[in-house]
Every structure is written in C-alpha cells, then in structure tokens.
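Yeah, one chain of the complex is gone here, protein chain that is, but the others are all in their spots.
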Amino acid sequence: MAYEIECKDVTYTYPLSKKPAIKNLNLKLEKGKLYGVIGENGAGKTTLCSILRGFAPSFYKGTISGEVLIQGKPLSSYDEQISRKIGYVFQNLFTQISGIKNTVFEEVAYGLENFGVPVEEIERKVVDIMDLTDIMDLAEKSPFELSGGQMQRVALASVIVLDPEILIIDEPTSQLDPQSAESVFKIIKKLKERGKTIILIEHKVDLLAEYSDEIIVLHDSQVIKMGETRHVLSDLSLREHGIQLPQVTLLAEKLRESGMRIDELPITKKQALDLIQEKRS
Amino acid sequence: MEKTFTEKIQINKRNKIAGLYPATKLQIVILFSISTLIINSIKLTDAKLALLLIPWFALVPFMFAITGEFKKSMKSMKPIFVVAIFIIAVQTFIVSGGQTLWHWHFLSIREKGLQTAISLGFLVLNIAGMFTWMLQSTSTKEISRCFEESGMNFKVAYIFTSSLEMIKVFSKRSQTILDAQRSRGVETEGNLKVRAKAFFPTIVPLILGGIIGSEDRVLTLEARGFSIKGEHTHLFDLKKSGYERRMLVVSIIITLLIIAGRISLWRMK
Partner (left out) sequence: MTKNERKQFSIKEDFSMLALLIIPVGVAVNFVGGQLASLLRLPLYLDTIGTIFVAMLCGPWVGAITGLLTNILTGIANPVNFAFIPVAIIAGLVTGAFARHDYFSVWWKWLIAMVVMGAASILSAAPIVVLMFGGVTGSGASLITATFMAAGANIWGAFIGTEGLFNVLDRIISVLICLAVIKVIPNRNLIKFSCGMFYVKDREEIAEVTE
C-alpha cells in the first residue's frame, strides 16, 4: 500500500540562496496519523511543509531535486485540485482570511464557492464545520474583527471545510493564549478522529506529547530524528539542538539523577502519574 | 422557521428603484449624462446661457427621493456642491470676455464668465449627482457581483472588493500607528516640518506590512482554490427588482425626446 506522503531524497534551495533549506529529506507518512514537527527557528520546518504542499517550488521558485509522492502519485501530477487533497493552515493569522467576505459564514464558505459546490451543500457543510470548530456564534461577525483565537479557528474551519485528507498546520498556537491553544488542539484531535493525516508544526512540546503519534525533528535543514512520540521526546540528547522537552520528562530525569529507577521517561502528565503510582505501590 | 445563513446574507430591498440591477442603473446614468450634454448645448437668452441645465438638475433629488435615500444621498452630495459653487463663483467673477452684464465696485460679471459658470457648474452637479444616486443606492457587494455576472473575470471582482476592505484595514492601522507615535512623543501638530516628519514613519510600515502580507495571502487564496478552473458557486444572489425594463424604457424615451428637441431647435434657425 502506498504511503499518504512519501519524500524520496528531497533537497530544496530557495532562489538567491546557496545553501539548501531542506537537505536529503526522506519521509514516509501513514494515513490517519498525527505528525508533530519540531526544531529550532530556521531549522526548515515551514520549508518542509511548503515542499509537501508544493508551494516550494511552485510559488517560492528555487530548485528542488528528489521526489514528493502524495498517495503514491507525484505531487507535480496533481492540478489545482490539490487544495482539496491537502489543506494548509498558515502561521500568520491576519493574512489567512480571504479579505473580501463580510461574515465568518461567508469566509468559511469561500473555498467551497471556488470549487463550485451547490449552495445547499455549502450551507450544510459550513454549519457542520462551524459546529466542529466552535465558531457558530461568530457566524455573522466580520472576519476583520476577530480576536487571535477566533481568527485561528476561523482559518482552520475555512480549510477543513474543503474536507482535505491531509492537513498541514503551521504553528497554530504561536500567537494564542494557553486557553485558545488548548481549544485549537481539541479541534485537531477531532480531525484526527475523522481519519485525517495531520502534519503539525508546533513549539509547545507538552501539547505535542499528548496529541501526536509521531515526531519529526529538524535541525539545520535535515531530519535528525523521527519516530514514535514517546521514543523521540524522551531522548535527552535533543536538548543539544535547542529543542525543549516536556516538563514532566525533565522532572523525571531529575528524579532519575537523584537515584530513582525509571526505565522509560514519561512525556505526558498521565504517564508521569502512572509512574508515580507504580512507585508508591 | 429560522433563516439559513445563506438567506441571511442576501440583500432584499423593498424599494424597486433602489433594487434595480446595478448595470441598469449605470445605463440610466449614461443616458442621463448624454442628455445633460445635449441640454448643455442649448443656449438661451442673448448672453447664450445653458439655463436649461438648472431645472434639469431637479431630476437628481427626484431620483434620490423615489429611491428612498434622499437624506443619505443629499449628504454625500456635499463635496460636489462645494466644487460646483467654487466653479460658479470663480468663473462668474474672474473670467473676462464679452459684455459686462453687471458691475459693482471691483466685482463684475462678464458674459463669457457667466456662460462657463453655468455650463460647467451644472454639468458637474448633474452628472456627479446622478452617479451619486447610483452609488448611494448600490452596495459594493452588488457592484462586485455585477462585474462577474457581466462577464468580467472573477479576479476583477476580487480586486475590487479586496481594495475596499484593504482601505478600511489600512485606515484603521494608520490611525493606530499615528496614536502610537503620539504616545511616544512624536508631534503631529505644530509647524510644517514637524507634521511632515510624522507622515513618513506612518506610511512606511503600512506599505511594508502590506507587501509582505500579500505574499501570504497568495498562498491562503491558493489553498482555498482561488485559481481553480471551472464554474464558481455564489452564495450571494444578485436579484433584479423587476422594474429594470420600465426604467430603461422611460430613460430612453426622455433621451430621445431631448435629442428630438435639440434637432428641431436647429431646424428653427
């Protein structure tokens, strides 16, 4: 069976640049999984996502070698319909609205309009997605007058309403308060339950530890580690590359240093709790 | 039953004239402008004044009234009145040539001045007035939709609407920047040099933000299928009020009558 996304030795260089922004990228992403992408600033996270969606090189130009396959077919063989296959939520909040719609309802409906979906179906789908993303009460508000958290949910809704099988989400919580961040993650979890393959760039490792299946670690334009979330996030050597590890992992590490026997470091609060209970009994 | 969201975003106008299809309104404005120019060529009295333009202007407020937007439209006529009054005053008292019609101390009205005063002043009032009627009774959403329905590329409609929204966003943003500057002690009052200095740091970040932002917006729109080929759906349905034909026929008849009048005046000579 073909992988949902496969990269074969992809190297990409931006125009005017001599150094590649992504080097020798090899990835095999499976359907229905949530992949967290971490790495310090400038490691190439956003570039990686642009490559998966084809914006690099189609929009950014530059040179690319290697091959990107989406569901077994080369990315270049897809036409504009690719935006219904791969949804992309960008990092910048305020440029994510179409800029021409007066209400959130119309904003969310915009993509479906472009794809020529019948009116009744648009209404039904948009209402469903506004419910899922908890923006029903904003439906008649102007997209220009939303708070950061509201804007991010509207942006998410506008993309997932197209029902893409693959979703790329670039730092959805970087400009949000903790509460809004949590609510965004709840939406992402629901999307995963709907069977979507999700690639998520995120700095908040505590949230990633809880929600993601696998983690891809980038450093200096290359993937330096990739694998099951607990396996990756409990790797203390990642700290050398400027990567933060979950709070509980660091705490457990301190306990281990002070003599407690811990076989596998916990990465979520729940795992830590289990560990403590196990030690007490 | 509760309205669907699609129903809520529709524009429903009670007034049949206000609800005319935007393209029909434009046709009416064009016919009116042609008529105005023809009327301008009819010169009355010995001084050869285009006096008929004055009663003809009554049609403008009349249109405002039957559209049910009298107050709002009259209010937006203000800058046009200013220009017209200015033109009339300057031309009447300053332009020389022809007979002196009236004289008082240093002020004098000459024939030629009065001719251009009435002609230009009322041409501006009439034509700009009728445009005001059209634009005040039509929302930009309707105009944008009408562009597309009349066969223009959907990108034209996008740029039109987006520009309007961008103006609002930028106005708000420039206000914020200006306020921030004031709070940091940058003067926005005082002598010219001081005020000119405040202009630069306000406009530069606006342009810069705009250009960087539009790059992101390209991708946002691509991700939403902006440039997809094929038929787009439109939730907003631009309706006709049913009075289009009637209004157009009336306008054409009036225009033809004016043309006929003009021709018969030539014959009489």
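So that you can tell them apart, the chains are marked A and B in the order they are listed, and the count of residues begins at 1 in each.
Just so it is clear, a contact is a pair of C-beta atoms (placed from the backbone, for glycine too) under 8 Å apart; a residue touches a chain by one contact, two chains touch by 3 or more.
Given the structure is predicted, the values throughout are model-derived calculations rather than measurements.
Residue B:Ser163 is the one among B:Gln10, B:Ser41, B:Thr100 or B:Ser163 that touches the chain missing from this view. Only one of B:Ala65, B:Val83, B:Leu101 or B:Leu248 touches the chain withheld from this view, namely B:Val83.
The residue touching the chain not shown here, chosen from B:Ile34, B:Leu101 or B:Ala128, is B:Ala128.
Mapped onto subunit B, the footprint of the missing chain covers residues 76, 79-80, 82-83, 86-87, 90-91, 93-96, 116-117, 120, 123-124, 127-128, 131-132, 135, 140, 155, 158-160, 162-167, 169-171, 174, 178, 188, 192, 195-196, 198-200, 202-204, 206-208, 210-215, 217-218, 221-222, 226-227.
Subunit A residues in contact with the hidden partner, per the touch definition given at the top, are 14-19, 21, 42, 44, 46-47, 60-61, 99.
The definition used in the following text is that only the chains that are shown with their structure count from here on.
Residue ranges on subunit A touching subunit B, taken from their complex, read 53, 55, 59, 80-81, 83-84, 87-88, 90, 92, 94-100, 102-103, 105-106, 109-119, 122-123, 126-127, 139-140, 144, 158-159, 162. Looking at the complex, you find that subunit B touches subunit A at residues 4-6, 8-9, 141, 144, 158, 161-162, 165-166, 168-169, 213-214, 216-236.
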